[in-house]
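The other protein chains are all here in position, but one chain of the complex has been omitted.
Labels run A, B and C following the written order; every chain starts at residue 1.
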Amino acid sequence: MKPFAGVYTPIVTPFRADDAVDEAGLRANVRRWMGTALTGIVVLGSNGEAAQLDDDEADRVVAVARAEVPEGRPFIVGTGRESTRATIAATKRAAREGADAVLVRTPGFFKTQMTGDVFTRHYTDVAEASPVPVLLYNVTMFTGVNLPVDVAVALAQHPNIVGMKESGSDLAQIADYVSRTPDDFTVLAGSATTYFHALCAGCDGGILALAALFPEECARLQALVGADRLEEARALQRRLLPVARSIGTAHGVPALKAALDLLGFTGGLPRPPLRPAPSQIVDLLRTQLGALDALPLVH
Amino acid sequence: MKPFAGVYTPIVTPFRADDAVDEAGLRANVRRWMGTALTGIVVLGSNGEAAQLDDDEADRVVAVARAEVPEGRPFIVGTGRESTRATIAATKRAAREGADAVLVRTPGFFKTQMTGDVFTRHYTDVAEASPVPVLLYNVTMFTGVNLPVDVAVALAQHPNIVGMKESGSDLAQIADYVSRTPDDFTVLAGSATTYFHALCAGCDGGILALAALFPEECARLQALVGADRLEEARALQRRLLPVARSIGTAHGVPALKAALDLLGFTGGLPRPPLRPAPSQIVDLLRTQLGALDALPLVH
Amino acid sequence: MKPFAGVYTPIVTPFRADDAVDEAGLRANVRRWMGTALTGIVVLGSNGEAAQLDDDEADRVVAVARAEVPEGRPFIVGTGRESTRATIAATKRAAREGADAVLVRTPGFFKTQMTGDVFTRHYTDVAEASPVPVLLYNVTMFTGVNLPVDVAVALAQHPNIVGMKESGSDLAQIADYVSRTPDDFTVLAGSATTYFHALCAGCDGGILALAALFPEECARLQALVGADRLEEARALQRRLLPVARSIGTAHGVPALKAALDLLGFTGGLPRPPLRPAPSQIVDLLRTQLGALDALPLVH
Partner (left out) sequence: MKPFAGVYTPIVTPFRADDAVDEAGLRANVRRWMGTALTGIVVLGSNGEAAQLDDDEADRVVAVARAEVPEGRPFIVGTGRESTRATIAATKRAAREGADAVLVRTPGFFKTQMTGDVFTRHYTDVAEASPVPVLLYNVTMFTGVNLPVDVAVALAQHPNIVGMKESGSDLAQIADYVSRTPDDFTVLAGSATTYFHALCAGCDGGILALAALFPEECARLQALVGADRLEEARALQRRLLPVARSIGTAHGVPALKAALDLLGFTGGLPRPPLRPAPSQIVDLLRTQLGALDALPLVH
């Protein structure tokens, strides 16, 4: 069994009207997710608005969430920063707070300088310093840079780099990651709109915002592909697609938070400059969730 | 059974040293392909260097190839031009020469003007005027424009528009074409590097340069996915990938022609400004074909 | 004095309701332009919808326009095609019809194959074969490929390659073309929205759709920059900008034709799949032309 294979959600960080973290809401969300088929959770991922939290807030989010995740359910923390130094510092703090692994997005500010050598050195230094296993995280839509397959393949040889999340939808690249990394290296899908396709390409699961709303269905999709039941898997992907699009590139974190609110979670407010989803998007989400029988009976 | 489902190759147009079409080579190639598992062939596609032929040459290529394709094996002709008028004229000539269907790439010169309305009107006018069924053809890598899903879905309602070829590798878009068009509308993959993924997404086959070299394997890949044998299909795609890349975006038509020469077909010269594949690319192809046991015993 | 320095317009090809070339309209247009400050004209450029004309029509357009252009006013013909062979054939026909020079857009269909070597060989072969001087033509917005500075600089050494048109708005690239080509090599701007900037960068004039509507103003802008009257030049550019945008990427050839109609020229219909400018665009153009006092008194 590959380490960290399975279905995860990168949990949101709910904010209150005063722009502070809603710790009670966060706690209740995690507790509820722990009652689902989710393998584990990721805190401080992109959807956790990690880029908008300061270090104290981030540490607090980790502590609150950690307390609700039972031993044996993987608890992964996003610790990528622009400098190697800050990434290592965040990684050590996360490990101290009980992270089972860290998910480290590529740096990306100085885009033209982000060569293969720079990535290799960065991740190697982080892996050497990290007390817990490291997962690479390639998320071009947010960073504007791409982790080359050759670099990921070389880094996969490092004993403390055990897997990766790829948030793109370039299936040829995903298939390359899968086929060229060692058998015990985990490749997780990060794009819900191509989740089924990534599973067919050989991914070992996913870290999906969609799984916050539909944990059972995301787990079932993996099982169906694993059982070679293509037709059913394709049909399930098709049903989930409209919501996946809405909470993905179309309307982003604000829509994800609104959808969580509709399902009885505490989505809370996004942090400015992000704005809450406007009412027509909330209406669209209500329709899309309703079509999937996902809405609570009374609302 | 969907019309025109299956595996095709967009045949090359071999040129002689004097830059004229090598009709004997063309004839021999088609005859040989007709002895394989290919469903049929496409002449004057992108890989046929159609953009570089004048109308007289194009008509002659159609006539020569037509004579070698038995009844019952679909014979498809590329007739897309920049103007609706020229597209219709080429379509009527192709039908007169015996085309079973025409494959019509989107116009793309005036990129910012290529709106959904423009595409809809263009294809509707072509379909109305065409004596034979029409297949849409979206090939963004060459045209620089994309056929929107909504437009393709609407056009799929036209009784004389029976299918399409999508040469891109955006799996979410391909899945959308498949799921939102009528059940008897054929969607064919055009990118060999994501052929397996497109089949998983529900494509009804492909029109692939790779199938000129590996017709049996391309047919087998479709059969494997159709039989839910994912693991084997994925492994076969993986084996074919290096060659697929070489003759695709990496080295293009010149490499495809060189590979055909290595396999005993008549690849011939590409037409200038395209240049023959340099010797190091030919060596690479020889290695890649050799790894697949594709090279003739004596060469 | 550099050859072909000055201000040109790439004339439109007016079509009648039956989609045939409106020769009378074409003739009248050219005659009227010959009464302006334009240095000369370009026929069969991008704005001439050359990509949508067949060879017979193209030859006829050249003949009709040629008859209206007096000796001494440069008469330039666009002859770029996808193949070297067809480009040379079109070039020889144009020369026979009286072209003073040919403007040869880069081929661009097989984008990944359009390397510096391919361009170099293509243009060298065309220049060797051409009876008249050759102007390079880089128009990335339509071809999707870019003519590298190094390649243009090397080609500028060829005795029969005397200048170029650059339709892009990358000023650093334009400045490079200007500074790195020989003193007698002409660099003409092709983007009206950055015409002033290109003149500041050292361009020797322009080939501009805008000059069909505002020949005097385009000539004056060149004179102002040449006289170091920056403030006035900048102000003039600013005044012309809204119309330049409308007939450029925003609304293209259909808008240019509509604007010509408003000014009493024969814009005529665009050729399908291009559609006539819708009425709201015509209204916008009327307003923009009115603001420049360009509309005829009675209309």
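In the analysis below, a contact is a pair of C-beta atoms (placed from the backbone, for glycine too) under 8 Å apart; a residue touches a chain by one contact, two chains touch by 3 or more.
Note that the structure is a prediction, hence the values are computed from the model and not measured.
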Answer for the absent chain's shown contacts is A, C
Touching the hidden chain, out of C:Q52, C:T194 or C:S246, is C:T194
Pick out which of A:G35, A:P70, A:P273 or A:P296 touches the chain that's been left out of the picture. A:P273
Spell out the interface residues on subunit A facing the chain that's missing from view. 19, 46, 51-55, 82-86, 107, 109-114, 117-119, 121-122, 125, 141-142, 144, 249-254, 271-275
Against the hidden chain, subunit C presents residues 169-172, 175, 179, 193-194, 196-197, 200-202, 225, 228-231, 234, 237-238, 241
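Keep this in mind: only the chains that are shown with their structure count from here on.
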How is the touch graph of the chains shaped: line, ring, star, complete or other? line
Distance from subunit C to subunit A - Cα centre to Cα centre, in angstrom: 51
